[in-house]
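Removed from the display is one protein chain of the complex; every other protein chain stays in position.
On to chain A.
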Amino acid sequence: MRDPVLTFTDRGIYCPAGDFFIDPWRPVDRALITHGHADHARSGHARYLATHAAGPVMRHRLGEIVIEGADYGETLRLGDAIVSFHPAGHIPGSAQIRVEVGGEVWVVSGDYKLLDDGLSEPFEPVRCHTFISECTFGLPVFKWTAQEVVARDLNDWWRGCVAEGRTAILGAYSLGKAQRLMRMLDAEIGPILTHGAVEGTNRVLRDQGLSLPDTVPVTPETKIKDHPGALVLAPPAALGSAWARRFGPASTGFASGWMRLRGVRRRRAADRGFVISDHADWPGLLQAITDTGAENVYVTHGYTDIFARWLNDRGWNAKVLPTEFGGDEDEAEAAA
């Protein structure tokens, strides 16, 4: 019997025919990377391959790395495997990776969402025999509200903060989520101040031609009274830290798919939770899996047991990727 197109090793997803790994978490010779988030693009690999659009951020985060770029849809031959990258809609530059060996096609989804956020290259379904899908939000309670509705809530909250003389501090992952939020914010309300982690990513994305609203980077000299009506964008960890105290009386918000659950909202102890996710919701996951036409589905990241069982009930041959493939779900949560 010939090797499967992809196998699961203790270093990550491996393609024997092409001798490469996808999003491995231990150092390997050749790593294909779906996108630049830390739980997918790790340091220490000898060679990287990712989309052209994902490259700059990876260099920004990982330093001097040997990286090749590919266009979306461009086919590359690696050993006996044919490989191509397809938009995943997760963050700018994010991709699903299609691997074909001897006519059999597998697709690794990486993280994805179907909704067009106006910033990332919109998700494209790719037909395949086997689909390896994330399922961070693989429960029927997760259903997203339209982006323009959330944008209205977000701007109403900001306006309310301005009226009460408080600084709005919004926590969001600094790559992807933060930039998406910047484009949802109404710049008429006030200036957008950014934490260094967010601004670093902004600079990289602007350099590669993405249009983002103007921002004011926060420095040790920044005085909040010089920026009346400001909204501060910062990574979640900065909320409630000493760094955040410089903004005086504030209202905190947090943007994540988890904010759909009251319990999680209360645990975050932010004043407001906005349900905005860069992952597929329940209907999105089903749509994506159906559109691939795949018979076999491996699920990873999230409520894998439950989601696999449901897919099996519905006629898919679904399995959970072995547990050690769960990756670092904490980071996934921050990014969700």
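As a working rule, a contact is a pair of C-beta atoms (placed from the backbone, for glycine too) under 8 Å apart; a residue touches a chain by one contact, two chains touch by 3 or more; residues count from 1.
The definition used in the following text is that contacts and distances are computed from a predicted model.
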item	value
Which of "DNA ligase (ATP)", "Phosphate transport system permease protein PstA", "Sulfate thiol esterase SoxB" or "ABC transporter ATP-binding protein" matches, in UniProt, the chain that is not displayed	"DNA ligase (ATP)"
Option touching the unshown chain, where A:139, A:198, A:218 or A:289 are the choices	A:139
Touch residues of chain A, complete complex, unshown partner	139-143, 258, 260-267, 269, 271-272, 303, 305-306, 309-310, 313, 323-324, 326, 328-330, 333
